[in-house]
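My questions will all concern the structure given below.
Of the protein chains in this complex, one is absent; all others appear in place.
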Amino acid sequence: MTTIGIGLVGYKFMGKAHSNAYRQVNAFFPDTPKAHMIAIAGRNEDAVAEAAETFGWESWTTDYHDLLANPEIDVIDVSTPGHLHHTVVMEAFAAGKNVFCEKPLANTLAEAAEMVQAWKAAGTVGMINFNYRKVPAVILARQIIESGRIGEIRSFRGSYLQDWLRDPNATMGWRLQKEFAGSGALGDIGAHITDLAHMLVGPITSVTGMLRTAIPQRPLESDPTQMGDVTVDDWTGFLATFANGATGVFEASRLATGRRNHNAFEINGSKGSIAFNLERMNELEVYFDDDAPDVRGFRTILVTEGVHPYVNRWWPSGHIIGWEHTHVHQVHDLLVGVAEGVSPAPSFADGFRCQAVLDAVERSAASGRWETPVALPE
Amino acid sequence: MTTIGIGLVGYKFMGKAHSNAYRQVNAFFPDTPKAHMIAIAGRNEDAVAEAAETFGWESWTTDYHDLLANPEIDVIDVSTPGHLHHTVVMEAFAAGKNVFCEKPLANTLAEAAEMVQAWKAAGTVGMINFNYRKVPAVILARQIIESGRIGEIRSFRGSYLQDWLRDPNATMGWRLQKEFAGSGALGDIGAHITDLAHMLVGPITSVTGMLRTAIPQRPLESDPTQMGDVTVDDWTGFLATFANGATGVFEASRLATGRRNHNAFEINGSKGSIAFNLERMNELEVYFDDDAPDVRGFRTILVTEGVHPYVNRWWPSGHIIGWEHTHVHQVHDLLVGVAEGVSPAPSFADGFRCQAVLDAVERSAASGRWETPVALPE
Amino acid sequence: MTTIGIGLVGYKFMGKAHSNAYRQVNAFFPDTPKAHMIAIAGRNEDAVAEAAETFGWESWTTDYHDLLANPEIDVIDVSTPGHLHHTVVMEAFAAGKNVFCEKPLANTLAEAAEMVQAWKAAGTVGMINFNYRKVPAVILARQIIESGRIGEIRSFRGSYLQDWLRDPNATMGWRLQKEFAGSGALGDIGAHITDLAHMLVGPITSVTGMLRTAIPQRPLESDPTQMGDVTVDDWTGFLATFANGATGVFEASRLATGRRNHNAFEINGSKGSIAFNLERMNELEVYFDDDAPDVRGFRTILVTEGVHPYVNRWWPSGHIIGWEHTHVHQVHDLLVGVAEGVSPAPSFADGFRCQAVLDAVERSAASGRWETPVALPE
Partner (left out) sequence: MTTIGIGLVGYKFMGKAHSNAYRQVNAFFPDTPKAHMIAIAGRNEDAVAEAAETFGWESWTTDYHDLLANPEIDVIDVSTPGHLHHTVVMEAFAAGKNVFCEKPLANTLAEAAEMVQAWKAAGTVGMINFNYRKVPAVILARQIIESGRIGEIRSFRGSYLQDWLRDPNATMGWRLQKEFAGSGALGDIGAHITDLAHMLVGPITSVTGMLRTAIPQRPLESDPTQMGDVTVDDWTGFLATFANGATGVFEASRLATGRRNHNAFEINGSKGSIAFNLERMNELEVYFDDDAPDVRGFRTILVTEGVHPYVNRWWPSGHIIGWEHTHVHQVHDLLVGVAEGVSPAPSFADGFRCQAVLDAVERSAASGRWETPVALPE
C-alpha cells in the first residue's frame, strides 16, 4: 500500500479539521493510500507543539520551510489564514510538492492566477478544500442532476447564513480585516455556495452584486477598549447567469441571527428540484415531476444508505455522519489523487473559477453593473 | 336540483362549524343537493336567536321538538353535548328523520346500541361526524393503502395530543364531567384516532389500555372559588390488535403542553409508510420502498392538487384549506347520501364500532387485561 | 348596523375568492358592517349568471357600468385581469365609489399614478388586495418587529415560487401576455413579496434585477396547434436596498418545479429572526437571541391562538384556517374602512409603491444598473 507523507501548515480551526481527517481516513478507507502525518508547522512554538501532540503529528516545527525541505513529505497542506496562501503555495509547488490548500485560493485574483500557473508548471496535484463538495447528499444531488432526473436546470438559489458576528461587541479577528482575509462573508462562505453552484450547475458567466458592512467598527482583539475599522463585508448578495442559461440568486451573511451554519441551496429543473441545508447535511430534498400525480412531493432522503457516496465505509443505514467527515472524504480523494498523479476536484482550476466570481462580485459592487468573471489563465 | 331541509340542535362550537358547512357547501359544490338551513334549536333564547342570525338560519326555536315536527326538515343535526345525543337521536329516527350526529355516538355503549337499532329500524340516513375522515390527505392515505402501494399494513400508531387542559386553573366545563361527556380525552379525541384507524386499517379486535386523570380537581364554572372533582380521564393510552394482523399504539391527551391539535398517525406497511398530522392537514408524508434505492425518502405531498379528493372544488394548486372545510366535505357527503337514501361513511355503524373500542378500553383500564370490543348489534 | 353595498367586476379565480369573503365575513365578524352582495358584472352572460347563483349575488349584469350607476352600491370590487383595472377604477372613482382593486394596481406605472390621483381626488376608500398582508402569521411578524423584539432589521429575503407554468405545453392564457398582464412572475407574485417587504421592513430605495422567459413560446389557447410568443417573464430576481439600511434579495418564479405556492420570506434582525412560508400559512418561525443560551432556536408558532390577529373569530386553538380566509380578513378591513371613511392598508398608495418597485426592476433589467423606484405622486 502506498504511503503519502503529509506536512500541515496551520493548527487552528482548519488545522484541527484536517488533522482529524488524516488520522481517520484509513480506519474507514483501509484500501486508500495511507496518510502519514509527518509534521505540522506553526509560528507559536507552544501551540504547535501541543497541536502535534493532540492531533497526532509525528513532529512539529515553527518554520514551514522545514516541511518543504523534507523529502518524505509529499503533500503540503496549507491551512493558514488567506493572506499566507499565496506565499506558501508558490514555494510548495516550486519545491515540487503536491498542495492541498484551504479556500479561498488567495486574497486576490492576481495571486490566484499565479498559483494556478505554478500548479500547472509543477505538474503535481493541486486541490482546494471546498469540503462541502464531499457531503454525500451534495454528491447525490450531482448524480441526480447528471442522470437527467430533474431535467434542464433553470434556477439555482443559494444562501450561506451564519450569525457568529451578529454581536457588535465580538472582537475583530483576522477574518474581519481585508489584508488578512481578502473579503468577508463573500470569500469565507459565499465562496462555498459559489463553488457548489459551479459543481452542480456549471460555470457562472455574469454577476451583479452588493456588499455590506452593517457593523463597521469592532473592539480590537489586542485592546477591546479600542475600536477598529472592519474592512470586509459582513453580508453579500448577488444575481448570476450560468453558461447553461440558468439563473442564480446568492446570499451570504454572518449576521443572520439564529442561523448557525445554514449553507442551503435549491435547484429547480424542468422535471424536478433539489434542496439541501448543511445544518441537516445527512438529508437531501428531492422532487420528481414524473412521480404519479397524486403522490408528488419533496422527498426527504436520509443519505445514509450503502448506495450513497462514501456512506458504505461508515455506519449502517440511518447512522448519521458529521461535519468533520466531509474533510475525511476530501482527504480520501486527495490521497487517491496524489497516488495517481491526478488533481481531484475541486482542483486549483476550480479554486480559480470560484475566486473569479468573487472578484466579479466585488467589481460589480463597485461599479453597480453586471460584471464577467475572468477566465482561467491558459 | 334536490333541496334538503336541515334542522340543527346546538349552537356552540360544533353548531358554528356545522352551520358554516351548510352555508358554504353549495357555493363550492353547486351540483350537490342544496342545503336549506331551516331552523336551529337551543335552550337559551337569546343565544339561539343570535346564532340563527349570525350563522344564517331562517328560524330558531328553544324546543328541538319543533324541528322533529317540521315536515320540511329532512335532516336533524345533533350537535349537543354527548349526554343528549341518545334522546334526540332516538326521537329523530322515530320521527322518520335522517340524522347527522356529532361524535361520539353516545355516552355509553348501551345507548349507542339502541341508536344503531333505531337507525336500522327507521331506514333513514344515519351519519356520525368523524370529520377527519374528510380531510383530503386522509382520503389520499386510504386511496394509497387500497391501491396496495404500501403493501400489507403492519402497524398503526396514532396520537391525538391537545393541551387546552394543561392549566389546573382551567374551570370544569361539561367535557370534564362523566354524566355529560361520557369520558374525557378517550371519547373526545381518542375517538377520532380510533375511527381513523378503523377507516385506514380495519377493525380493531382487542385492546389493553390505561386512563389517567392527572388533574383530579378543578374550579367550578359556577363558582371558581370552589373545587369540583374531574370525573373523566385527561389522558389515555392503549395497545390494539387489528383483524388483519396489524398492531396499534394509541394515545390521547389534553395535557400535552405545546401540542394544540396534534391528531397524528403513522402507518407502516410492507412496501411503504404514511404519516399525517392535523396541524399540517394539507400535507401527507408518504414513503414507497419501490422508489429507486438512492432516492428513497418520505415525500411531503401538498394535498392541494386537482387530482386530490374534493380539492378541485376549492382553489388552485398550493392554496390550502382549513379545518372548517372538513365539515363542508362531511356535509357534502351527507347531502348526497340523503338524496340517494344511503348512509355515507362514517355511518352509525361506524360510530358504534368506534364506541365499542372506547368501551373496551375503559373495561381494560378497570380489569388490567386485554378486552374485546362488543360486536355491532344485528 | 351599517350595511355596505358591494358590486363585483369579475367572476373567475379572484371573483370566486372575493365573493366567498363577502359571504363569510359577517358570520365570523358579526359586529363588522354588513356586506350586501348586490351585483356581479362580467362579459359572458351565462357565466356571470351562474356565478351570481353559485356565489350568492343578488343580481348580475354584463355591463359593469350598471354597478357604477347603482346608488346602493358603495364599493366597486375590481377583480378583472390587470389591463382593465385602470379603466374601471378611474370610472368608479369618478362615480364617487369606494374601490377595492386586485393587484397589481395597473399594468403600467403611469396608469397607477393616475389611479392614485383619482383616488385622492375622490376622497373615497381605495384599497388594493394584497391579501397576504392579512395572514395572521404575517401580522404577527409585523407585531414582533414593531415591538423591537428582533431588533434592527438587517436583511430580508423573499421568494415566491410556483410551478404551474413548468410544463412547456401549458397554453398561453392572458397572464402570459404583456398587454393583458403587464408582466409575468414579477407583477403576479413578485408583487406580493415586494408588498410584504414594504409592510414588514419599509420602503425599498433601489433595485437591480433580471427578468427571464425560459419558455418563450407556448400553444395558443384558441388553437393549441399554433405557438405564440410569451411576452412576459416567467422568472425574476432582484437585489434591493431599504430606506432603513436593510438589504433585500427577491425572487419570483412560475417554473420552480415542486413549489406550489411557496411565498416565503426570512427577516434577520440584530436580536432575532422571522421566517414564513405560505404553504404553511398557519405557522411562523421566530428566533430570539435573548432566549437563554442553551435553548435558543427557531420557534414554530402555530398562529391559531386567541391572542393572534383575527384568530379569535374563527376556531379554537390548533384549528387551522385556509388561504381563502385571508380574503375574509381583507374584506373585513375594507368594510370597517368604508364605514369609517378611511382607506385601510394596503391602500392605493401602497399599491403604487409596490408598482414603482416593479417598474424599477423592469428598468434595471433593461439597463443592467441599479434603479430607483418613482416616488408616490403628490
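When the chains are written out, they are named A, B and C in that same order, and each has its own residue count from 1.
Everything below uses one rule, namely that a contact is a pair of C-beta atoms (placed from the backbone, for glycine too) under 8 Å apart; a residue touches a chain by one contact, two chains touch by 3 or more.
Note that the coordinates shown come from a computational prediction; the quantities given were computed from them, not determined experimentally.
The omitted chain makes contact with just one of the residues B:Met172, B:Val232 or B:Leu255: B:Leu255. In the complete assembly, the contact with the undisplayed chain comes from C:Gln143, out of C:Asn44, C:Thr62 or C:Gln143.
For the options C:Lys12, C:Arg43, C:His65 or C:Arg299, the residue in contact with the chain missing from this view is C:Arg299. In the full complex, chain C touches the hidden chain at residues 140, 143-144, 149, 284, 286, 288, 291, 293-302, 305, 307-308. Of the residues in chain A, those that touch the hidden partner chain are 13, 17, 19-20, 23-24, 26-27, 30, 50, 53-56, 162, 164, 259-262, 278-282, 302, 304-305, 314-325. Residue positions on chain B in contact with the hidden chain: 150-151, 154-155, 157, 159, 161, 163, 166, 208-210, 212, 214, 235, 237-239, 241, 245, 247, 249, 251, 253, 255-259, 266, 268-273, 287, 289, 296-298, 368-370, in rising order.
Keep this in mind: only the chains that are shown with their structure count from here on.
Of all chains, the one whose Cα centroid sits at the greatest distance from that of chain C is A. Per-chain Cα centroids separate chain A from chain C by 41 Å.
Here the CA centre of chain A is 54 Å from the CA centre of chain B. Between chain B and chain C the centroid-to-centroid distance comes to 36 Å (mean Cα coordinates, whole Å). Contacts with at least two other chains are made by residues 302, 305 of chain B.
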